[in-house]
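Now for chain A:
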Amino acid sequence: MPAFYERREIVTPGDLLAEDNYVAGDNTYKEDGKIYATRVGLVGYDDRKVFVVALKAFYVPFIGDMVIGKVVEVGLGSWIIDINAPYPAVLRASDAFNRPFKPQRDDMLQILDVGDLVMAKIIAYDRTRAPLLTVREPELGKVERGQIVEITPTKIPRVIGRKGSMITMLKQRTNCQITVGQNGVILVSGRSPEDEQLAVMAIRKIDEEAHTSGLTDRVTQMVRSEKRGVEHGSKET
Partner candidate 1 sequence: MKYPIMIRVKQKQIAQLVSLGKRLDGRGLNDYRGIQLEVGVVGRAEGSARVRLGKTEVLVGTKIELGEPFPDVPNQGVLTVNAELVPLASPTFEPGPPREDAIELARVVDRGVRESKAIALEELCVEPGKKVFIVFVDVYVLNHDGNLIDASALAALAALLNTKMFNYEVKEGKIEVKPGYKPLSVKNYPIAVTFAQIDDKLVVDPWLEEEQVMDARITITTDKDGKICALQKGGYGYFTTQQVLEAAKIAKEKAEELRKLVVKG
Partner candidate 2 sequence: MAQKKPEKLIDEKDVRLDGRGLKELRPMKIEVGVLGNADGSAYIEQGKNKILAAVYGPKEAHPKHLAIPDRALLRCRYHMAPFSVEERKSPAPSRREVELSKVIREALEPAVFVEYYPRTSIDTFVEVLQADGGTRCAAITVASLALADAGIPMRGLVAACAAGKVEGRLVLDLDDIEDKEGEADLPLAWMSHSNAITLLQMDGSLTLDEFGQAVNMAVEGCKQIHGLQKETLKAKYVAVKEEVEE
């Protein structure tokens, strides 16, 4: 039962990863007892499971994911939301109004219009239907302010960090509220534009260097030195 790659080695689609009694994990497929990679990425093992951490992939909806999307269409009783996925998502008016929708009484545009940004959770998706969203939880709904950063969805775990270490550090050091949509859209809102800008820069750095080691330290250092620069600069003026 050989495995052909070291942990964290780069593989490409079609590379033979392991044979016999391994289990095919994310971004792999099994055929005739052999496991191959389906995407460019880094090999990982979890007991007998072989998987590939994709270096580039698009967002695929998953039930329970919090996503940030853009309203692209106001329909009869529902909005169509672009969530950077292969399928546009649907938010029903009855969900947003929290009661049965009556077109003669309820004005959907009062809640969401085309171009609005919305924070929502995926409650249903099975590949044959469009992903269905809900906003009936605290903090969900229309986004009124803040800065948006879009990053490769595969790098979201690095923004969060192990047990939330990265995001906790970022929030503390930049004094910003950072909300991470699993679809690669991140919302940053802070007290000053400088704080927000710093958080955005840090997130961009994570996006660029996501698959390298010692990332948390480097980002911490960057935030610290930039902050000093900002404070220093503001003193001079």
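Note that in this section a contact is a pair of C-beta atoms (placed from the backbone, for glycine too) under 8 Å apart; a residue touches a chain by one contact, two chains touch by 3 or more; residues count from 1.
How were these picked? Simply put, all candidates are chains of the complex that A comes from, given by their letters.
For clarity, every value in this text was computed on a predicted model and none was experimentally measured.
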In this complex, work out which of 1 or 2 touches chain A.
2
Using the touch rule from the top, collect the residues of chain A that touch candidate 2 in their complex.
10, 12-15, 27, 29, 36, 38-40, 54-58, 86-88, 127-128, 154, 208-209, 211-212, 218
